[in-house]
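Please find one structure pasted underneath; my questions will follow.
The complex appears here without one of its protein chains, the remainder shown in place.
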């Protein structure tokens, strides 16, 4: 059972990166300026890279016969087997909404990967060492935009604030502990999400303050269950799109 | 080769019905009033029924080993093998846009099935005999709405006119002859699409006149190639959604 | 006085109250609230299943599912019409739904995550709904009772279809079996919550029950209906080969009923108050459809006015 927790923990990290990359890919050709097509493409590329490494590692630890590789795990799992938080699977909103999501998610990933630098899973520690620099860039990028939009025009301020509100029900799930994380943290392999929350909140809070924005009130509802494969109804459509081609040609090489 | 034309002809008819039903299904829970959820659901159901009969017949004529049934043909063909016109695959627009599409498509289907009543393919003739009554109801339903919207409020008039404009580049393809139809018409099995065009245009034209609307100017571009499996880029996404589950469980029974 | 006595007599003799009959204002408002909530549930209840129309795994299933969602729209219409006999109109009731002033069944705030959920909703959710609704076919208010007779007939058809979806999955591949089991795991407890809070104890909320019973609107207590549902459903689950997710479920020879475990009433109240997975989404989808359709309804009204004016002229 311990191994399955290890796998699940890695899948949670990998699926977060993969599914968010999938959503960010949708910005290419739709960004507000060409520089931003490139920047969001970069963030997406970094996340796909993280996802590939994490899913590959999950397959190694799982050691199924035959071993499932990154594509088996990305393309051939069903919705209930995906362990990402619901934040990352939400459809693309406006640009402010995206920057709100990116600020929260990258702030979380900064704390996460920093903590994983000392993981007892050396492969995971190495992935974290590479990723931690990437996600610091992502956080910086989101921060710059949140400042510009928060302290830009009245319209952008309002949209940015609304983006924060829209994202808020999905934030708490990033800090929710779950069986796999508890096991991983006990083993010195992973980190308990709840231990990151304070630093994440502080980091985001500082940005919001500088951006003349306010932290939204506690939301009326909270997303729950992503780590156990409970997703929002949009997830099935995302997976249908992502997996259709691969599933249409079983066993093919690309 | 003649048999393949027969199959292709049936697939064209069946795919039109199937793909339009797929789009109409999207109106359920999104219609402007509950009566319309029901009405568009009804049209969709009729079209799925037609599609099932037509695809089943196509599979019979094809006589592959093993015979492909309606679901093999709906769920396991790739985009380039679908032979529907591009009109039916276009995403859902506003309600006026949908009524413009339904008016054209049902007017076409009225003429089509009336002509197929005497098809030398007796199964096809029987399908047409049932369908011809259904599509008359569809045309009547679309007609009623085009009248209401065309001669309703200034906003609805404008939207209805815009809907007609949006649909116009896709109309000519309904009347385009293609190899399978030429063969089918020579064999007394099918009807040459171009022979229906005049009646379809007259029928739609009368409705537009009563509705105080005008037939749009010839469009700047025309959709082409659906009957040869050339689709618009939206088609791949439609198929991914429609086929994902079936393709995820090869050989399963539902 | 005489009118009130007439009303009491009707109810006492188990006769039907009709729209023309005088009735206590509280009876009227209770009925409106209940019928509206019921109609809203049909309309909102279309969403979780409509979610699978475009992805149904076969054309036969697609057609059946589309017809089912369409039937739910029809049920909504019957029920709004029945409510309209009490002098409210549909648009007023819809506004209350959209503003969160009237509720719908909380079960529809759960997502449909797999195809098996289309089966589980038919089997468990429609099954529970029928259990609630069959007694309403004898409800004291005539139009409601008659609407329920139509609704129940179709619902039991839906329930069989849902059962059949799961039956097929449970006899399918390992993945399909797991899908069926997972759906039952997720829908079982919420389905039990559909009968409302318990009749007694900490979580009870005995608001309207006694009065509704006296008026002949309600015939059985929540717990009685829940027990009937469980007694009916457990053997069906056994037949399906599905394990219901309650370790305390066991036959009680003495009671002649199935014992069952504790229901998580915190979850019930939480979802009811808005913190369910789909509350926001369901209302947003509904409001969007309504607002997007406003210009269409206006056009239809304007056209009808013009036609009427022409006929007069």
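Going in written order, the chains are labelled A, B and C, and every chain counts its residues from 1.
Convention: contacts are C-beta pairs under 8 Å (C-beta built on N, C-alpha and C of every residue); 3 or more make two chains touch, one makes a residue touch a chain.
Everything quoted here is computed from the prediction, not taken from an experiment.
Trainee: What are the shown chains that the left-out chain touches?
Mentor: When the full complex is considered, the omitted chain touches A, B.
Trainee: Quick one: say which of A:13, A:74 or A:200 touches the chain that got left out.
Mentor: A:74
Trainee: Among A:9, A:95 or A:221, exactly one should touch the missing chain; which is it?
Mentor: Reading the full complex, the residue touching the unseen chain is A:95.
Trainee: Where the complex has a chain not shown, which of B:3, B:35 or B:78 is the residue touching it?
Mentor: Answer from the full complex: B:78 touches the omitted chain.
Trainee: Taking the full complex into account, what residues of subunit B touch the chain not shown?
Mentor: That gives, for subunit B, the contact residues 78-80, 169, 220-225, 230-233, 235-236, 240.
Trainee: Across the whole complex, list the residues on subunit A that are touched by the chain not included here.
Mentor: Touch set of subunit A with respect to the missing chain: 18, 21-22, 25-26, 28-38, 41-42, 44-45, 48-49, 51-52, 55, 70-71, 74-75, 94-96, 147-149, 151-153, 155-156, 159, 241-242, 244-246, 249, 251-254.
Keep this in mind: only the chains that are shown with their structure count from here on.
Trainee: Determine the shortest chain-contact distance, in steps, between subunit A and subunit C.
Mentor: Between subunit A and subunit C, the shortest chain-hopping route counts 1.
Trainee: If you tally contacting C-beta pairs for every chain pair, which pair wins?
Mentor: Most contacting pair of chains: B-C.
Trainee: Taking the mean of the CA coordinates per chain, how far is subunit B from subunit C in Å?
Mentor: That pair's centroid distance is 35 Å.
Trainee: Hey, what residues on subunit B touch two or more of the other chains?
Mentor: In subunit B, the residues touching two or more other chains are 241, 244-245.
Trainee: If a residue has to touch 2 or more other chains to count, which residues of subunit C qualify?
Mentor: Touching at least two other chains: 55, 175.
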